[in-house]
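Just one protein chain is left out here, and the rest sit where they should.
Going by the order they are written in, the chains are A and B; count residues from 1 in each one.
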C-alpha cells in the first residue's frame, strides 16, 4: 500500500537524488527529544488495549476531524468530565472510524495511520467500512502478542532515545521503575513546570506548596521558590532530563528586577494577580529558567501560540486536550527581547522556539535564530508536522537561518505507533527538499548527504544534548 | 489559443493523472452557490450591450488594473457620482483596453478573458491593439444574436443552479418574473441584510422602517426586528434562497444578552451608537442569524476582511465597488468564539467562513473548521480566486481540515461570461493538486477521482443545500 517513493519530488533526476539521500538516513536510529508517550508503558510493558483505544480514542488529530463532520465525541469513546456514558465497544468505535476514513484524505494523519497499519501490523489494504472488521481483528490479535508490547515495539522502532514530558510535580515513579527494571531502552524525562509557573493554573497555591514539599524547601518565598526549581530540575536531570518545556499562550518574556518578581510571586500566591500580572510573571519565569539552564545545562523549549480549549462546550463536557486548541497570531520580536537581552548572546545556552504561526518563520524566527547564538528553531510543529508544513518550514527558514540553527525533528506525539511514520515523513520531506537544492544547483550532493544525516539524527542529539 | 493542459503539473506522470481526473469533471454542470449576476438579465433576457460594457466598464478586476497604470476611470466609462461626462464610445474604451492588455499578463483576469473570448465568442487570436477592432466587431455581432442572450448562455454554460445576492430590502421582482416566465433555468436568491444589520449603513433607520413595511411588522422594536428577519428570510427562501451572506469589515461575533442587544438596537435606531457599539451590534447579529439558521436551514456565509472604498477620491468621484477594496489582517480565533460557543457544535448548522487574509488558512481557519461541526471553509476568494491562490488554499488547508470541511467552488462574480472560465480554473487547479498527491503517494487514484467530483460539484450542492 505504501508507495516506496512517497513525498519525493516528481521530476526524475531530483527524485533519484532524493532516493539516494533517503537511503543514507532511512535506517538511522530514532532520536525523539520531545514527546508525550506515557512512561508507564515502558515501565509496566503491558499490552496495549484494543485498536480503538490505540488509534482513535486518545488521538486528538483523529477524533477532532471526525467531530468536525458531526460525529459525537462520546460515540468515539472520548471520556466525559461528568463520568457519564460514552461508547465502550471498541469494535463499534472502530467501524465508525473506518466508515469515515475518507475524511483523512490528504492529511498527515492518513499518512501516519497507513504507515502504522502496514509497517507495524502488516496490513496492506486500505481501511474502509468493508475492511474495518478485518483490521480490528488483526490488530487485536497482534496486540496480544509479546512482540507488540511497548518495549518490543520500542526496540523494533529502533528508538535510540525518547523523551517523555512530566509535570514539575510528578514523582517520576515510572521513570524510576524503568531504570530499576534493568531494561536497556533509553527513556528520559523533561521538566514541564507550567503548573508551578503559571499563576492562573488551577490550584496554583496548592501546587507551590506541593512543589516545596517535593523539593524539601519552602517554595512560598521567592528564593525558596527558585531553589525548589533548582532542586526539581536536578531531580529530573537525574532521570535523564536534558530539557525543560514551556507551553505558554504567547511568547512573552520579561526580565524583571528581583523585587518586582518577588512581589508578583507573592501576589500570585495570594491569588491576587491580574491577567496582565500573571502574564508578566510567566514571561519572567522563562528568563529565570534560562538563567538556570546556564547553570545546569537543560535546554529551554518555548511552545507558544495555542489558544487552549477554544470551545467552552467541549471543555465542559470532555475536559482539556480534546482537539480544540487553535493556533493564534504570535509575535516573537518584541516578546523574546527581554530574554534575549538577558542571555541571548550566550553560546553555551540553547533556547528552542516553536511556532504555530507560520508567518513568523521567515519574518521573525529565522532572522532571530540566524543572529542570536542561544536561539534555535524547533521543527514544524503540531498542525505543521506534515508534508506541506515541513516543506514550507524549510523553504521559509533555510535561506536566513540555514540548517544549523534548526534542531532536527521532534515527533511530539502520544501516538506510539505513529513514531516511525512521523520520523519517516520528516526524513523524506527533508531529503526531497535537499534533492531540489542539489538538482537546481544550490547545493552539492556530498553536502546534501551530510545535511540529510544532520537533520535526521545528529542535530537532535546535539541540540538536546542527548 | 487556450492550452488544453493549462494549469496542470508539468511533470509528465502527474500531468497524465491530472488530465484523467479533469476528464471526470470538465463536463459536470456548474453549481454556482454564491455570486452577483443580475437577476434582471435572466428575467428580461435582453441582449448584453457592447463589448466594453460587457468586459471592461463593470469589471473592477479589469478597470482597477488599468487605473493602477495611470488610465483615468472616466476614460473607461466608469460612471461618475456627479453624473458628469465619461467616455461613452464603447469602441474607444475597447481600444484603450486592448492596447493595455499586456498589463494582465500573469493575472487570473487574463485567463478568464482569454477563455471567454475563445470559448464563448470563438476568438482564437490574442487581444492587442492590432486585433482590437476585430474583437469589438465580432463580439458586437454575436451579442445581437439570440444564442448570446442571457438565458441561452446560461444553458450553454451548463449551469445547474446559480445564486444571486439581494438586499434584505429587495422586492425580488426579477426573481418573481423569472419564476412566472416558465423558463426552466434555476436562479435562486440569497439573503444579504447588511443594510438592516449595520448601524453605520447609510439611512439605517429608514432602512429598518422599510424593512418592517416589507415584512408587515413593526421592525423598530427588538422583537419586531427579529421577527422581520424571520419573515424576510422566509420570503427569500420562497425564491429559492438557501443562504444568507454577511460582508462585515471584521469577523467579529458577539453573543449578547437580550437586554444588551435590544438596548444597542434602540441606540442604533436613534443614531447614537459609537463605532464600537455598531461593531458589537453587527457581531451580535451574526449570532442571531446563526440561531435563525438553526430554525430555517439557511446557510450562513461570513465574508470579512475588506477595507471598503480605501481611496476617498475614488469614492467621492465614482462611488462604491470601484476596485479600491483592500484586504486587511483578519483574526478568526477570538472573533468567531462567541458565535461558535453559542452554536458551533451543532452539526445541523452550516456557517461558511471566507477570508482575504491567507495567513489565517493554516493558522486559524483550517484548525477551526477541522474541529467545529458547524464551521466550513469557503473557497479561495476574490484576489485569491486564481491559480496560485487556489493552490495555496489547498496546500494550506487540506492537511488540517481535509477536503470535506471545504464547500467546493464559488465564482462570486458579476462577469457573466467569466463563469465557465472561473469554474474551469478551479477544476483544473484542484485536479492538479490531487494529481500531485497521487503521484507522490499521498492518495490513491480512485480516491482522487471521487474527491475531484466532490470539489467540482457535490460539495457545493451539499454545503449550500442546493
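The criterion applied here is as follows: a contact is a pair of C-beta atoms (placed from the backbone, for glycine too) under 8 Å apart; a residue touches a chain by one contact, two chains touch by 3 or more.
Model, not experiment: these values are computed from the prediction.
S.K.: Pick from B:17, B:314, B:401 or B:421: which residue touches the chain that isn't shown?
M.R.: The missing chain is touched by B:314.
S.K.: Considering the complete complex, identify which of B:90, B:283, B:389 or B:441 is in touch with the unshown chain.
M.R.: Per the contact definition at the top, the residue touching the missing chain is B:389.
S.K.: Among A:28, A:312, A:371 or A:453, single out the residue that touches the unshown chain.
M.R.: The missing chain is touched by A:371.
S.K.: Mind pulling the chain A residues that touch the left-out chain?
M.R.: Residues of chain A in touch with the missing chain: 9, 11, 13-14, 331, 333-334, 337, 340-341, 344-345, 347, 359, 362-364, 366-373, 375, 395-396, 398-405, 436-437, 439-444, 447, 450-451.
S.K.: Could you pull out which residues of chain B are in touch with the chain that's been left out?
M.R.: Considering the whole complex, chain B reaches the absent chain at 2-3, 5-8, 10-11, 64-65, 67-70, 102-108, 110-111, 126, 307, 310-314, 323-329, 356-359, 383-384, 386-389.
Note that in this section only the chains that are shown with their structure count from here on.
S.K.: Chain A and chain B share one sequence, so how far apart are they rotationally when you fit their Cα atoms? Give it in degrees, rounded to a multiple of 5.
M.R.: A turn of 120 degrees brings the C-alpha atoms of chain A onto chain B.
S.K.: What is the distance in Å between the mean C-alpha positions of chain A and chain B?
M.R.: Using C-alpha averages as centres, the distance is 40 Å.
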